[in-house]
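A protein chain is absent from this complex, but the other protein chains hold their places.
After this line comes chain A, so read on.
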Amino acid sequence: MEPIVEVHNLHKQYKKRKTNEFTQAVSDVSFAVYPGEILGLLGPNGAGKTTTIKMICGLLRQDEGTITIKGIDNKKKRLKALRHISAVLEGNRNLYWRLTVRENLEYFAGNRGKSKREVREKIERFLRDFHLKEKEHELVNRLSRGMQQKLAIAVAMLADTEVILLDEPTLGIDIETSYEVREILKQIVKDAKKTIIISSHDMDVIQDICERTVIINQGQIVIDEKIDNLLKLFAVRNYKLTLGAPLTTEQQRLLREKFPAYQYEETDHLQAVIEVDLAGNEEFYDLFDLLKLAKTPVESIDREMVNFEQIFMKIVKGEGGNGLAQPS
């Protein structure tokens, strides 16, 4: 299958105004998104997510590299590429607060050259599906943040493009509305067969709706993998060992050396617990060799369940270790 969005060797740097130095925002970023896929673009603050999203939207020009949307180079034929893409970048800030819900929908449709008649049915459907019908004549500045967010998504949907980019779609909204937004997004992918690229700090949202994730840190991709694979991989690797005696000082030194991300706790004089991330069999053997040094009894071994947020933190901190798929 041909990718619908292809990002290849993207580079972008900004010049600092005061010092005239350059900051590398994005460096050698490449990934592809396939039709119907929901991709989570993640990274800590300042990692380069928004820069990447804005370059895909054609709002920011890359210094090097190419972005194609449905095979159209978005630098060379920007307006043609924009026919296939829409975005919610700042959520409620992307709306006209002195216009009503319906007026915003009609205005943005008009700005894409569509007539009121063309979009009438779709507006009705979105007002219904997004639970905005009762508020259709309400000024946007009188809506709750969650309602505004839903309207911003409806505006993007009305553009009827194959690709939708969402930058922090659940930022600043309550749990109930966040859940509602997630359900709407799932429905969009299911019914409208859209391709969605979503950037969020809310790992629950990413875990809930995305199939694949690209994690960016310091402007570079550190992982490009299916979320299910990551969950399985990290679930297998995370272990909790309950010991029948505390570790000796020498054992603790070796543990620190071999497994820097370990957690060790002595529950009382007779028991201790080690939580450790084991990437493969070799590390398992190393741990048992270490325990064998003082013939430390092992009472139980449990596999720890990890959530996506913990996985994200491990990857960003560089604790991914071996066994992770490398970015394409």
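Assume a contact is a pair of C-beta atoms (placed from the backbone, for glycine too) under 8 Å apart; a residue touches a chain by one contact, two chains touch by 3 or more; residues count from 1.
What we mean here is this: contacts and distances are computed from a predicted model.
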* What name does the UniProt record list for the absent chain among "Ring-hydroxylating dioxygenase subunit beta", "Permease", "Multisubunit sodium/proton antiporter MrpG subunit" or "ABC-2 type transporter transmembrane domain-containing protein"? -> "ABC-2 type transporter transmembrane domain-containing protein"
* Which one touches the absent chain: A:14, A:262 or A:284? -> A:14
* Structure fact -> Among listed residues A:5, A:38 or A:89, the absent chain is touched only by A:89
* To do: Provide the residue numbers of chain A that touch the chain removed from this figure.
  => 14-15, 51, 54, 57-61, 79-80, 82-83, 85-87, 89-90, 93-99, 103, 106-116, 139, 155
